[in-house]
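Report on the structure given below.
Here the complex is missing one protein chain, while the rest keep their positions.
Going by the order they are written in, the chains are A, B and C; count residues from 1 in each one.
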């Protein structure tokens, strides 16, 4: 009950990630927020630190067969498979819409091959609405590319270097948790020119319907997200933040402002809210409000003071 | 509602794992059942397929500092650190007690070094009460040894070969989920002489108390177990069962008979019940009863018919 | 598709709803009445709400339910107890609050020109047809109903249909009410004898598919309400796709009601339950 710090009414929430100046550290997680349009009736998008779009590839991808989701204890599996209309349609529809919303746009980039990543970025270079790229080398739901690039150092570095050569814009690389040593991969992409890393993507998992004896997902395996994975995500953020110099963006099971604080303490400079959006479409601003309230209650003047402030 | 199969009142529950003939596939998971004594007032131990003991090392280990557990969404973290009285005391106290219980005893073996694993097994060779060994190369809670042996092929194979040379008894190797490719490790230990593999051990995770800004575990990181990890465990069992010829024992988040069925369908020949014992000390027999009931309801004559019977 | 197109329709609401009543109305079937003034005012037949039944993280996702009826400030939901969510729903009592997103999706869209509509309901497929039957009757459209269920105890909303339809014919798998057999026997006959201008179907996907084929044969336009597993319910996650002649569409915003002619029946329906 005792008040350790002077009470401040509004903390400075600004953070800088990969050269991007964000009004606060709360971003959306790719694939859980589409391009924001569906959420615009529930929240004021301009309150967010940034919107990260659904993964975009060069041509349209049809994604996987249905069923594509299954619920698990405190989590969910998805095997959407990066269904998207391709970068051309994305620019015409989503980017155009987003560019009027007064929020930085981070485009999540997918590819089946190294060249495809580069060509998507090249196409996006002419779009002024793009603030940064998040390169997804960690999707467990596609057969070629996706996670295959993110589970060993050399391909992870190769994708990063190739994209780096194609753009001067801030470059975030999104890492997979399905690895023995995530710090090693983080170092490899840092050395290859990433300005920041985001982690974690989903954990590869599976669900079975005992009654029908069939997998719950048509694709059999899928990506696990939600509160169930928070302990793993938090551990990886903590490990990676100590292993590299560029900023870390924390993702995985964030539902509340307190969860976001935990990720910041572990070393994340910003956070992304994913599955929580499905549970409560106002989750992003709820997380932001919770974070603000925490700062006020604890007399935190700058939210960036929390970054890596875990007392071990 | 339709009845696909003739109703049978009692299925044949026997399974054979690593040359061990078990009366049913429900075992305890190491470290969650001590040596069974604490549970003997709640359940009839002789109903179990096998009791797997807490990890045993050559000398007494003190384990880690407290706090050693933290609750997470649908799971828990532990950092017990293999506290145990050493193999001598284990034989005098635990094995002696267990030998009168009419249940096969699988001794879970720990070591800081390859030599230590071997010496623990050598000491146990003279004990007739030992039915099999489960070699733990996957504990995330010790600094030396433990998971370090389980996260790459060569050391995993080396420990397996060394123990194999020391015993003719059934040899189970317990694998870590904290790896990029668990099938590769499974193949390595199979080639080195393992008669079966059990998986998964805990996922490395972390929890933070935002209010105190401190990690919830004294050791900072710990092992995640419980329903939260079931999708990951199930996926790994499925992958490994298709990659190796020796039996797989499934562990991770099993709370009900239906969970056990899912692991069998994914390819496990037997299952272990861990964290569930803390929630409900009768969990092992509850899982067994649920499995029996499932077999009756689905007209399954032999529980072994379920193994790998997933329809993909 | 233009931006304007995508923005079409009023934005769904997030509303705190209160349980007014929750009664058992059949074998494992409950009828939930919710005070939901804003959703009740906006909902059209065939739309649904996405309910957050529990606030813990144990089961995380919302559950989609059709609005069975709407009157004044109240919406009614007809639900079948299947798993964790619906078991929990059955425990809710008067005064409990939850939150709902709605109204969601595209409803039945009956053209002005339709003078006679045949509704075909299989099991809980009756749920999204209740409000449709009422509104059509109120608008002077003739309504016929073909209803099927495993047994008499699962023939829900029968009184509603009987009060507004000019003809209700029933089939049950076990013959405990109406004809023994599938509802498709009845729908085939009514298609011939009643000569409707439009068929609206909801039920298990194989049944919906069979009725769609009957309608196509009879040269009658047919609309089907499809179920898919839904995470977000608002068009963002792509978990609920239906393969159509126009590509993969989202059941939650582009459906759940589709023109039967555009559906590629790919067997991706929700697995049947026991």
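We take it that a contact is a pair of C-beta atoms (placed from the backbone, for glycine too) under 8 Å apart; a residue touches a chain by one contact, two chains touch by 3 or more.
All of these numbers come straight from a predicted model, not from anything done at the bench.
Visitor: Thinking of the complex as a whole, which visible chains are touched by the chain that is not shown?
Guide: Every shown chain touched by the left-out chain: A, B, C.
Visitor: Looking at the full complex, which residue from C:22, C:57 or C:187 touches the chain that isn't shown here?
Guide: C:57
Visitor: For the chain left out of this view, which of B:140, B:205 or B:226 touches it?
Guide: B:226
Visitor: Tell me which of A:34, A:51, A:73 or A:273 is the one touching the absent chain.
Guide: If we include the chain that is not displayed, A:73 is the one touching it.
Visitor: Please identify which residue in B:127, B:209, B:289 or B:305 touches the non-displayed chain.
Guide: Checking each option in B:127, B:209, B:289 or B:305, the one touching the absent chain turns out to be B:209.
Visitor: Out of B:156, B:173, B:255 or B:271, point to the residue that touches the absent chain in the complete complex.
Guide: Spelled out, the listed residue whose C-beta touches the missing chain is B:255.
Visitor: For the chain left off this view, which of B:83, B:152 or B:183 is in contact with it?
Guide: That would be B:83, which touches the missing chain.
Visitor: Quickly run down the residues of chain A that touch the omitted chain.
Guide: Interface with the chain not displayed, on the chain A side: 1, 73-74.
Visitor: Residue-wise, where is chain C in contact with the chain that is not depicted?
Guide: Counting only chain C, the missing chain is touched by 56-59.
Visitor: Under the stated touch rule, tell me which residues of chain B contact the chain that is not displayed.
Guide: Touch with the absent chain occurs at residues 31-34, 37-42, 54, 62-63, 65-71, 73-76, 78, 80, 83, 93, 96-97, 209, 211-212, 214, 218, 226-227, 255, 275, 277-282.
Criterion: only the chains that are shown with their structure count from here on.
Visitor: Select the category (line, ring, star, complete, other) that matches the graph of chains linked by touching.
Guide: complete
Visitor: Taking the mean of all protein CA atoms as the centre, name the chain whose own CA mean is closest to it.
Guide: If one averages C-alpha positions chain by chain, the most central is A.
Visitor: Hey, how far is the Cα centre of chain B from the one of chain C, in Å?
Guide: Averaging C-alpha atoms per chain gives centres 46 Å apart.
Visitor: Between chain A and chain C, what is the separation of their C-alpha centroids in Å?
Guide: 35
Visitor: Once you find the CA centre of chain A and the CA centre of chain B, what distance in Å lies between them?
Guide: Computed from C-alpha means, the inter-chain centre distance equals 34 Å.
Visitor: Multi-chain contacts in chain B: which residues touch at least two other chains?
Guide: 73-74
Visitor: Please list all residues of chain C that touch 2 or more other chains.
Guide: Answer for chain C, listing residues that touch two or more other chains: 57-58, 274.
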